[in-house]
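For this depiction, one protein chain was excluded, whereas all remaining protein chains were kept in their positions.
Note that the chains take the letters A and B in the order they are written out, and that residue 1 is the start of every chain.
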Amino acid sequence: MREYETVIGLEVHCELATKTKIFCGCTTEFGGEPNTHVCPVCAGMPGTLPVLNKQVVEYALSAGVALNCDITQYCKFDRKNYFYPDLPKAYQISQLYLPICRNGHVDIEVDGVKKSIGIHEIHMEEDAGKLIHDEWEDCTIVDYNRCGVPLIEIVSEPDMCSADEVIAYLEKLRMILQYLGVSDCKMQEGSLRADINLSVREKGSDKLGTRTEMKNMNSFKAIARAIEGEMNRQIELLEEGKSVTQETRRWDDNKCASYAMRSKEDAQDYRYFPDPDLPPVSISDAWLERVKAAQPEMRDAKCARYVKEYSLTEHDAAILTESRKMADIFEAAAAICKKPKEVSNWLIVDTMRLLKVHEMDAADLKFSPEHLAKLIELLDAGTINRPTARDVFEKVFAENVDPEAYVEANGLKIEADDGALKGVIEGIVAANPQSVADYHAGKKKAIGFLVGQTMKAMKGKADPGTVNKLLAEILNQ
Amino acid sequence: MEITALTALELGKKIKAGEVTVEEAVKAQLEKIKERDSVHNCYVTVMEEEALKRAKEVQKQIDAGELDDSPLAGVPVAIKDNICTKGVLTTCSSKILNNFKPPYDATVIEKLEAAGAVIIGKVNMDEFAMGSTTETSYFGPTKNPWNTERVPGGSSGGAAAAVAAEEAWYALGSDTGGSIRQPSSFCGVTGLKPTYGSVSRYGLIAYASSLDQIGPIARNVSDCAAVFEAIAGYDAKDSTSVKMEDYHFTEALVDDVKGLRIGIPKGYLGEGLDPEVKEAVLAAAKTLEEKGAIVEMFDMDMVDYAIPAYYVIASAEASSNLSRFDGVKYGYRTPDFEDLQDVYKKTRDEGFGMEVKRRMMIGAFVLSSGYYDAYYIKALQVKALIKKGFDEAFAKYDIILGPTAPTTALKMGENLSDPLKMYLGDIYTVSVNLAGLPGISLPCGIDSDGLPIGVQMIGQAFSEKTLIRAAYSLEQTRSYERPACVKGEN
Partner (left out) sequence: MAITDETIEYVAALAKLDLTDEEKERAKKDLGNIIGYVDTMNQLDTTGIEPMSHVFAYHNVFREDVVTNGPDRDNILANAPEEKDGGFKVPRTVE
């Protein structure tokens, strides 16, 4: 078998986090009953006209700057004409001739190897509606809630050559866009979508093979599987002496296979022309400077600052800064309780664990830095012990409870009275003569059992360290 | 004199003076419509109930002094059927919208109603405003009140005919390549296409977005000025809307053209122009000269290229604007379909007339890959040159004057078999839309067939006040001619 290499390019669609749609004042809120976030403009009713949301341009510029692009300071909107029920005007307002950003790049690292992935362009466009297939009747229901939600489409150069590189690229893009606050990039909610363009060729060849386009991957893992699947499918075809057909394929993750999409009946001639209803967008040097100045601190800079300012290890700083949300919680909580190492541990260990368990994204963290800071203070003051603190934290994580109020309401405070504790310990010692004997015989570990029994009797409202100390005192009397 | 023979402003004064009630005006108009419209076919929808109801409301407002600043308060108006009226059929004279009731009013409707207007009905047009004779209407052609074997012009034929036949005091039409001015010329009334962007297009069902404008058709320049004042204005819902500095257009109704520099393009007076039209237009120019204007012939290039550029641009934009009529969200849907493609193709084939289909195919063609540069981009370059030509002319002249159309009203039934020939009749009007300029057509004579002749004046962008003054001055030298069908009743 010959050796092959894969050439991959991505078209990533990203829903912008604006409050309203790109051309009308309807909400962009996710969900909602069908056609309740719709007005005559985004429903494409006759006589209606688009008016551009300025925030869309601001976000697109912010993304372009962060992705090292040249900004097209005079850009226009074009109409892309085709018929499909999810497109009410039968044209999508997009940008072809003068996209807002061009010639950028993103740096990724895979297995220690650094690589720069080129970004061909970024353009603004409007999203289409949703088609819901009715199971009972042979028909489709059209919902325009999503129609008009602003998108940026990020088109990469065909610079990637493996699933790992693609995932690294997507993770970097997602992090950057989340950091900027420009999009929440949630694949499962559709605010981040990726189409894969893939072709294979013999290693060493400089001619590009025929490429296919893949759609309908709903997670990074599915994307990785789709890439592997398509790569193999194309190589197999070539090995059999057949050729690859240029087509769009739909990935079915359940079956782990792709299928050629039925080609749309007519020629895909989109007849792009500048939209006469929308004046061009002119971005002055001053505007661009303002965007650059307002860019938030990006991940690498934040990471370096954490190492210096909070004396964290690079490893810990890297985990904390992987998500802007987590980094923000870290800084705010540390500012309140002045214990960055503690805050860091709660985030890196307990929070990360819970995120995995609940299959959540760090961007969805609900709890406030104030509550985390308070929990740390309670623990530090000895008001609660560490096991209790962990339990309370789970509540803080899930429901953002106020830890102080929660501890009070559920009577979780450590028994502060040492006298009462001593009494309980004496009772345990009296009830367990064998363990006491073992201890005195040299089995120092036997104290652990007695500590455990004490904790049980105290219903957890004791500090293990204090129990250990008092036990030892009593035993050694 | 019958109140239906009054001008809109004259009626407005009588209503304010308490001599006529709004309800009386509406009833008088409805009666004339009943009498004459079965012959003329100006109206697609007569809003009898709504108008009578609204008449009472407006009367209350007038009596309470709330509409003292509105000279048109209480005056009924007819609206071209491509302008959205909430809850009322808006069909664009097409089968594909024959059941469409918009859930919103066009901005111009909101403005007119705020000024106390009473909408009395929706008037006929060429289907989707594509045509110059109103013969492509799904609801049958409108007849010219001067001679019912002639067309009223188009695409605002219903509007112009209704005003001429005194079935409306004034109307709102739309103009993309001459659709207000040419029918005004054929029907002996006055029509103004304002500067692009001066009147909001929100709620105007689009034909060619970069060329469409809404404007008044009435029986004199004063009425047109008053209506324009009521409907012009910046609209945040229309991104191509422009804020003008001065909206006091009725202040320009002054009979004075001393020193006004008027240019007549030589290219306008060549072959193809009817000799009687030429004579009447030159006579109008002479009148203005006698009143102190400076009139001169000059060379303006590009005259021959305006029509091809217009048809490429208009068809391209129309093909895109009309794609939304697909049987999915509103309007007609074919009753006979098996799959989605059927819904699209049959709905559109059954719902659109031949002229509309023709222009959509031309539009698809000139935008298709391989032809885009040669046709669409080329047409946009020609448009730039046309604008430049006008800019150069307006450095020397205040007004450009010429015929509105090369002929008077054409015979009915002769025009649709040769679309190209019909397109060539737009020669004097399309370049004005391409350059976004204001243009007004007013009557300047009657030909030997007894048909009205129109003269067109064109101004530099946003110079409607100069245009109104020039037109008003010319108007004072001629009396308003009424068609025979309204005359025997004084």
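Just so it is clear, a residue touches a chain if its C-beta (ideal position, glycine included) is under 8 Å from a C-beta of that chain, and two chains touch if they have at least 3 such contacts.
What you are looking at is a predicted structure, and each value in this text was computed from that prediction instead of being measured.
> Check the options B:39, B:114 or B:236 and report the residue that touches the missing chain.
Considering all chains, including the one not shown, the answer is B:236.
> Among the options B:228, B:305, B:428 or B:472, which residue touches the chain absent from this view?
Reading the full complex, the residue touching the unseen chain is B:305.
> Pick out which of B:106, B:119 or B:343 touches the chain that's been left out of the picture.
B:343
> With the missing chain put back, which residues of chain B would touch it? List them for me.
99-101, 103-104, 196-197, 210, 236, 239-240, 242, 302, 304-305, 307-309, 311-312, 319, 323, 326-333, 337-346, 348-349, 352, 354, 357-358, 360-366, 368, 374-375, 377-385, 387, 419-420, 423, 434-436, 461
> Touching the absent chain: which residues on chain A qualify?
Interface residues of chain A facing the absent chain: 18-20, 24-27, 33-40, 43, 51-55, 57, 74, 76, 81, 83-85, 131-134, 137-144, 250, 261-262, 265-267, 269, 271, 274, 276, 278-282.
As a working rule, only the chains that are shown with their structure count from here on.
> Could you tell me the distance, in whole angstrom, between the mean C-alpha positions of chain A and chain B?
About 55 Å, centre to centre.
> What residues on chain B touch chain A, complex-wise?
Those residues of chain B that touch chain A are 83-84, 90, 92, 97, 100, 102-104, 106, 201-206, 208-210, 236-240, 316-317, 319-320, 323-326, 328-330, 340-341, 344, 364, 367-369, 372, 376.
> Using the touch definition up top, name the residues of chain A that touch chain B in the complex.
Those residues of chain A that touch chain B are 40, 43-52, 79, 81, 83, 85, 88-91, 142, 265, 269, 271-273, 276-279.
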